[in-house]
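Let me give you the structure first, and then I'll get to my questions.
Every protein chain of the complex appears in place save one, which is left out.
Take a look at chain A:
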């Protein structure tokens, strides 16, 4: 064989030519003789016979072409333009707990900045003993840690306050991702600068054209925050803040400043635009909560869901979904098939890590009748995910942020799923 193809690219055509020359062409169609109604058997498939891609075909590998529909998607009417905008993680196409880097939802306020790491600096200034500047090279010499954390935008499910609106968990719940970060504990960097006793707050600032800023209490900064440069083992993606981002576990995504360029220590919060005009929760009486940092426990059934209908008819089926809490782990998720008359404990599977997505399954035999599906997360503090009406009773419908209410999918007899609300 190697003699025949020497110097040739093993494409389909060269193979056929080679095969014909060797007088074995007829044998290639031998599979057709196998009697079967299943197209997978009716013909010998090209991939069973011909050579696949060489190892240098894709130096950075991409998903199969049959998975091309698995994409982040945006909702164009949500924002004035696609630069200060958002797209959504296709949760219904994923399993396990880790979000692939290229599918992590994006939210930028001035587009995704392409920052040259050689020209990137992290400055620490303000109420510190030494105001410091670090290069990326300096940062790689600090001890680092690895942690899996979810990042959820505070506005995730924000379009659903007034009632069921978007048909698909990608759109209702897709402003979330869960990756393993490699980063430097923020406390080590702050110790390097020497935080003064009056230093109670930290301002994190990004290097993009929005100059994103958020005030973070020092207690949190010294607890579990990371200054991360890797996600899922590789460099941060451009749209996730390459080369450096802040990780603020369990707290709203806007605080996880991307393209992190500066940390200022101060004695009071800054009350910047993203903690006054935005990311404050307007209640029904016109007053507004500020500094609602923690993400409440939440869950969603990813399959079946409007973008992932039941196509197989009655019989065994796998219901699955995700649950998370900014306050800890998720020891338990309940699932109902009948709109909350009866609940069943779902089966948790995969690592149960604090402030990380958790995967649950509920396997059952579908009787072909309509279903009203809901999931309800319990977190390690004893908090139980509320219904949307319970939330509305406290907050009204204008708070945009922090909607962690229970989601309902109606599955019809034909298996289609729709976003609904129920009594």
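Here, contacts are C-beta pairs under 8 Å (C-beta built on N, C-alpha and C of every residue); 3 or more make two chains touch, one makes a residue touch a chain; residues count from 1.
In the analysis below, contacts and distances are computed from a predicted model.
Asks: If you had to name the missing chain as UniProt does, which of "MinD superfamily P-loop ATPase", "ABC transporter, ATP-binding protein", "Cytochrome C" or "Putative membrane protein" would it be?
Replies: Its UniProt record gives the name "Cytochrome C".
Asks: With respect to the chain omitted from the figure, which of A:49, A:167, A:232 or A:349 is a touching residue?
Replies: Final answer for the missing-chain contact: A:167.
Asks: For the chain left off this view, which of A:92, A:237, A:258 or A:410 is in contact with it?
Replies: Among A:92, A:237, A:258 or A:410, only A:410 touches the chain that is not shown.
Asks: Looking beyond the chains shown, say which of A:45, A:79 or A:369 touches the absent one.
Replies: Only one listed residue reaches the unshown chain, and that is A:79.
Asks: Just to verify: which one of A:42, A:110 or A:198 makes contact with the chain not shown?
Replies: The one listed residue touching the chain not shown is A:110.
Asks: What residues on chain A make contact with the chain left out of this view?
Replies: 69, 73-77, 79-84, 109-110, 123-126, 130-135, 138-139, 141-145, 163-168, 171, 184-185, 187-188, 191-192, 194, 203, 205, 209-211, 213, 261-262, 264, 266, 268, 270-273, 276-277, 280, 282, 284-294, 296, 306, 334, 338-343, 351-353, 372, 376, 381-386, 390, 394, 398, 410, 418-423
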